[in-house]
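All protein chains of the complex are present and in place, except for one that has been dropped.
And now, subunit A:
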């Protein structure tokens, strides 16, 4: 085990590169040629692994988006024929209609793919990997080998999940939250057969991947920072990746526990979550289990998970807003404090997903109280982002637009969170489209916007080229307007009582007045989905044909921009720069330029030093 780690001297030198021969900095360009396989496939270089995560994430996002377009077709035009989809969906189209059980499978897989494969692995996997070593001034992760394993476990997990889309009985269909008894009984729905088994296997692999990645991120941030990079000089990106990894470390094992018990219930005949069930007129022998227990275990992960999704986006947005407003981030310490507060609170609010499970109303009030407290750190962050923009010298890069879009969506979705957090209101709204609207704005769209902002902003460092700005603008406006047109109307439908995960509402007269609105949502969703291909084109085209990037195209202060355009394994060809100042010295009065990188010592900036900084000259 220990053999894969750098030797002691190397670690002391802050060198994460594994091969002892490579420690000699001056000889960096004498490296023997690595084979293609070592360089691009089984690479231990954090930058390559980041790109692997990103491209796999993009693949999954296309799949997840396609699934949602399919069920939006069903919801928008419940009466029309889907015959034309037969070549694509085969037997799941029956007499021109989408099979209702397959509809549930679509919803389930859409949620699973988006939450876990795109916005957890694709987002954290990409940016934690890419930015942690570069921004803290390390040559690689603490263990490049484990980092590589982390990707390949994710890859395996992806293969298993993807294959489940094609099996005879269809993929898992019990929702991304896989509540038993539905998920535990193959007799209940065809998706609870082999599809659910593959789902569980895939998620077990996924959890291993997350843990391997997470322990590495934490260790790297703690141990491999360059000289001068104290915790209070870390860019907010790193703080958010660091806390995200801690949340994952504490919550994913709990999902693993729950999944294991569910596997026992499904395949070995235990009764952890099953009791007194009649199915198709037959009584099952299981007694003594509690399905609510599963919900507790699931949401103990599930709630921190939503912050695992959003916090990396928060960190990147903070960074991009400050850079492109040419202003220091407002309230740096408050930003860290609120991240800490959110992380802590996220572990003690899970039961707000379970207000209607018949829990003791007193307990419900406790969880309600704790839930509403989350609004405080969230509001602190929003206030600070807005204050950072306030009277800034704003550069509207594509990344900046997406970051501002993030703030807007986070506010819009956060407000409905406060409504749902009230147990009394939630009794009406639970499991309606109101909840769907809430989390798609605050989590789905916001985190996607963070992801895009990150890609547009760090693309020059990743690929040495720039993405096209014009296409970026079109992509932004289409998406920004698109998501609001999709999710704002859902609030109305939800308040009217539309339940989520229903195949069709044509059976209920009350809902017929919303038929047009549903059509409208579907059109907006499908148009916005197709708009994403602009991004995909831009991304792949720019990798090969984009304008060549300079070393620091955004005039940014953090360490990754001190590396050369052609980044090798080891990140800096010479010594790793030491850090002297915080990451947000933008537009400092008296300074020669409107940014001072973190590695510039105070002795070189005497004209702009503040009184207490003079002592450090």
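Heads up, the rule we're going with is that a contact is a pair of C-beta atoms (placed from the backbone, for glycine too) under 8 Å apart; a residue touches a chain by one contact, two chains touch by 3 or more; residues count from 1.
Criterion: contacts and distances are computed from a predicted model.
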item: Which of "UGSC-like domain-containing protein", "ABC transporter permease subunit", "Aldehyde dehydrogenase" or "Cytochrome oxidase subunit III" matches, in UniProt, the chain that is not displayed; value: "Cytochrome oxidase subunit III"
item: Full-complex contact with the absent chain, from A:160, A:189 or A:229; value: A:229
item: Residue of A:99, A:183 or A:271 in touch with the missing chain, whole complex considered; value: A:271
item: Touching residue (missing chain; options A:50, A:204, A:261 or A:442); value: A:261
item: Per the touch definition above, residue among A:288, A:337, A:361 or A:601 touching the missing chain; value: A:288
item: Candidates A:83, A:575, A:594 or A:617 - the one touching the absent chain; value: A:575
item: Residue ranges of subunit A at the interface with the undisplayed chain; value: 1-2, 5-6, 8-15, 23-26, 142-143, 146, 211, 214-216, 218-220, 222-230, 249-254, 256-258, 260-261, 264, 268-272, 275, 285, 287-290, 293, 296-297, 300, 574-576, 578
